[in-house]
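Partial view: only certain chains, each at its native spot in the assembly.
Chain naming follows the written order as A and B, and within any one chain the residues start at number 1.
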Amino acid sequence: MSDVRVVLDSRFTIGEVDRRLFGSFVEHMGRCVYGGIYEPGDPLADETGVRKDVLALTEELGVTAVRYPGGNFVSNYRWEDGVGPREHRPVRRDLAWRSIETNQFGLDEFVDWARRAHVEPMMAINLGTRGVAEALDLLEYANSAPGTALADLRVAHGHRDPHDVRLWCLGNEMDGPWQMGHKTADEYGRLAQETGRAMKRLDPTVELVACGSSNAEMPTFGSWEATVLRHCYDVVDYVSLHAYYEPHDDDVRSFLASGASMDRFIDGVVATADHVRVAQKHSKRINLSFDEWNVWYQGDFPGEDALDWEVAPRLIENAFTVTDAVVVGGLLISLLNHSDRVSMACQAQLVNIIAPIRAESGRPAWRQTVFHPFAGTAANARGTALRAAVEAPTTVTAEHGTVPVVDVAATTTGDGRSAVFLVNRRPDEPISVELELAHLGAIAAAEHTVISDADPQARNTVDEPDRVVPTTREVTRLDAGRLAVTLPPASWNMITVTHGK
Amino acid sequence: MSDVRVVLDSRFTIGEVDRRLFGSFVEHMGRCVYGGIYEPGDPLADETGVRKDVLALTEELGVTAVRYPGGNFVSNYRWEDGVGPREHRPVRRDLAWRSIETNQFGLDEFVDWARRAHVEPMMAINLGTRGVAEALDLLEYANSAPGTALADLRVAHGHRDPHDVRLWCLGNEMDGPWQMGHKTADEYGRLAQETGRAMKRLDPTVELVACGSSNAEMPTFGSWEATVLRHCYDVVDYVSLHAYYEPHDDDVRSFLASGASMDRFIDGVVATADHVRVAQKHSKRINLSFDEWNVWYQGDFPGEDALDWEVAPRLIENAFTVTDAVVVGGLLISLLNHSDRVSMACQAQLVNIIAPIRAESGRPAWRQTVFHPFAGTAANARGTALRAAVEAPTTVTAEHGTVPVVDVAATTTGDGRSAVFLVNRRPDEPISVELELAHLGAIAAAEHTVISDADPQARNTVDEPDRVVPTTREVTRLDAGRLAVTLPPASWNMITVTHGK
């Protein structure tokens, strides 16, 4: 008799898994751009300054879309500083991170990099210190066919073809008093409406993300989304969510159940968006862009005011533990379980800044622990997300109340491949799980991949880059439609199944 | 016994007819500028690119003032793009009409053209994507004496003397959600107040038009005007009205009575302006600028989103019918009958776009049917508008309820010339009219000019440009002070009278 029983049935679905769910984020912050994806002169960089090792790991990670150039950075950024001949680009003071921005990397370089990394670029515009006119200039530069002034400027800069950027964030965290040009919900809603409408007039193919709350603990959470959407429901396609998770008071049990918090956040934003839909009699649904999420030990960050005008300073370069990786895997499970409404998500950030990939000058880039659950999920969570029927004991957590001891998500494709993702939220006990997959088709083969470790604090470092890697475990085949597996304590687990006739 | 009896008395007046009532409109839209008033290389264009045939017809039309450069166009226009050496002017994407704007024609060329056409220029400023500072720059460029930077720029561009533009529209249709940089009434009222005040500080001779509602069917009509004027009553001189008329469900009877709708619209705006005057204890009256009006078959327009980045595309080049001309004549009657409060009006537009003048490359421009009632009214409606006493049967219309079968306006000059304008609103019956003019002076001579046709759908075309022209009809002189005329079905009529001793 297993502790947990999971029943999957291809007729009980949540929604298609949008590939954009496996997005990441490159901000001009710390060493994410400079010394991260781009480090001219480094032995591992090519002649364009792109670090080939970081690029290769980005592809291996399975990232599908990358948000750029911020984050807080964008709210005082002038995009035109970052295009054109490098010797003419101005050096600026970025107020978001009190850093010196050399502008040697900008829009054109990012799009080139994104094409090489096979990721979709997702651009954010500055709605802090700028408005509609500047947004239109940027969009014309990025997306318009040659023949008008700003498109021709792009051509003159060596990019004849439009960049064809589809995804645009209407500012970043405009609800946050820390944001340059922070807005009230009414101010931002009006600005988003007018900017969005003008952008779609210029390029009807763009998809627009309105800023939701910077996190679920903002005093304006909920009312912000409602007011903003009341103003701009018609012109936007998505509303954003940002959330970072960390253990409080060493409460690992709560930390391992962080997905419960993400679930609640998503449910709240869905409810608010649908409330506006109903109240304003719209037929269109606003879906969610969870465009900043991750584990982040925020106590390590000294605050913006403590930063002191360096170029690419070393900021929040956390070395993630095994436990962090398990939590990241759990957050991905939460996203999968909201595939009906969450259309995209960006782990923040890609390199160096609380990132799956780390890079140091002159040394090969390496995979942090959190790289592995992301890569595994991105590779295998394909097709349709299933509504899993889970019978499981519960556990009581200080932060999230009573939650099941396992977190489960599952996907299945049309061509006979399924995947089940499970987190064992118990820090100290294994869990036995029986998977009933008969309704997905007969099981031809199954594999169980695990992230867990006797030392949950184990990390990968530049000197020991593979200290933590996924391992495989035995899968017991109970019959043609049933498997049994055991989840180690505090573990992330992926069961990939191939179905036969 | 006539069907209708009209009594005129020079002691019962409405007000002086402002010559600006016969304004028109040139927007950077479709082929109004390019291929309309300006078409370099055309056999009929002079060396400056101005089409001489269009210019001559503009003068013949009797236009007194021309609004420029928009319309919706202005709300994302940068005036400075259109001045200076042509080879340096940027090509832009106009979002209002999703058209490519070459900027080969701009402010300086327009003012030159207006001087040649003997019309007063009426400029609109961009309050969609721009604000106070840019409005001041434009005003300095246009109107300031040499000696400061922007005035000197105008001089450098070959215009030593200030353009001396008196009439300025504070944006265009800012209440319309289709407008780039659309505003709420409070937002726009505040912006109009601050922009207007600054403009008058720079040039106290300017007259300012605040945006009223885009049409009387806007959900905010009335409340928009009240809120806007509450903010900016002190600094503005006029509030605008825009209206376009067309038949619905082939209901010609209602269409012929369109003037009743215009009357109601004007009365509503007068009431609102006067309400604010009373409530805020102003002595100044705000008068009306009906700066867009015409017949427009809006169903022919595919919508802005269907337009696709052409240079001077062929947009809403309606061929007007005889019935359309009769309605246009009726709308002019409505304007004359509000001479006490309507200070100016602009038929939209001058050339090609639902216009009295049409032009094709390499062919002489021609007069549409609507040209004739406009030209006749502009030429003869001079002096003082009279409050006509009309005894007439009524007719029931679906759109306007019960209205008199004739629409009548009359003017008289100090030097013995009067004119009576009448529309027979019955589509199928003539009307006999007796005019009692004794109190205007003895009748020396009288002429009856008519627009009507056995085929009310008849149109003028490039190949048959004079298919529809005014004709004259007999006037019966009953005695020294009385005339009798017969109005054909669905006709516009003008009785011009010379008075003797």
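Just so we're on the same page, a contact is a pair of C-beta atoms (placed from the backbone, for glycine too) under 8 Å apart; a residue touches a chain by one contact, two chains touch by 3 or more.
These figures come from a predicted structure and were not determined experimentally.
Peer 1: Taking the 2 displayed chains as a starting point, can you state how many identical chains form the whole complex?
Peer 2: If we count every copy in the full complex rather than just the 2 shown, we get 3.
By definition in this document, only the chains that are shown with their structure count from here on.
Peer 1: By how many degrees does chain A turn when fitted onto chain B using C-alpha atoms, rounded in steps of 5?
Peer 2: Fitting chain A to chain B on C-alpha atoms yields 120 degrees.
Peer 1: Taking the mean of the C-alpha atoms as each chain's centre, how many Å separate chain A from chain B?
Peer 2: Centre separation, chain A to chain B: 55 Å.
Peer 1: In their shared complex, at which residues does chain A touch chain B?
Peer 2: 131-133, 136, 140, 144-145, 147-149, 152, 190, 194, 197-198, 201-202, 204
Peer 1: If we count contacts the way the header does, which residues on chain B are in touch with chain A in the complex?
Peer 2: The contact residues of chain B facing chain A are 76, 90-93, 95, 98, 100, 128-130, 177, 180-182, 184, 187, 304-305, 309.
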